[in-house]
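Excluded from the complex is one protein chain; the other protein chains are retained at their positions.
Showing chain A:
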């Protein structure tokens, strides 16, 4: 049977095309447009070629921000993933306490980013914040406004506070899907607690763990609001991550060209990492 051909059907795709163009393609092209031009105001633009891209790649400032960004993501992953697994393993499996734990764990996830930032901004203040005040009274020299290390610790702990429950909830779902027979068989085989974790729980959690790592990595790599509210990127540039730096460059200094080149490179990095994750995940899926 021959398929009926009617090229007018293409018109049916038009509304989607228009919507996507309006909401995604055109704004992106605007950025691309800025990234290859220079301006001195008055809406006068000069062709700059790939100069801004070269500048961005060789920029110490961007490299430093990227370094801080990678360090930040690595630290929070190294804390949140094991901690989330640990919490999930210790949550009750069923009953009223299980529901209670689930609801409690979900709470931080419901708080808007800038509210989380504000909470910690106040919490950590040495004059009126509970945490900052207590630490100071205990004789610990803590001040996230002046001390780079303290600022880092605050931002990291805040992220752990905010997002560990996501990892825990995902792992919990993975654990719940393990049939009892596996634990029973492990007891029969006289497996130690560690071996039960290593050979039963961890393999069964592998799928959700990959998703958890992907989500937490992407999210932390793009983090903006929380550290901005707490430290504003300071002291100095100590907590200026990629997004914060980008906004400073684009909105603060109004360097549209370099900022556009920067954001395109940023975008490509995220795209590349997502692609790698996707490939790894689907490959793992095939061997399941």
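FYI, contacts are C-beta pairs under 8 Å (C-beta built on N, C-alpha and C of every residue); 3 or more make two chains touch, one makes a residue touch a chain; residues count from 1.
One rule holds in what follows: contacts and distances are computed from a predicted model.
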Name the chain not shown, per its UniProt record: "ABC transporter ATP-binding protein", "Aliphatic amidase expression-regulating protein", "Acyl carrier protein" or "Glycosyltransferase family 2 protein"? "ABC transporter ATP-binding protein"
Contact with the hidden chain (one of A:110, A:138 or A:188): A:188
On chain A, where is the contact patch with the chain that was removed from view? 179, 181-182, 184-185, 187-192, 195, 199-200, 203-204, 287-288
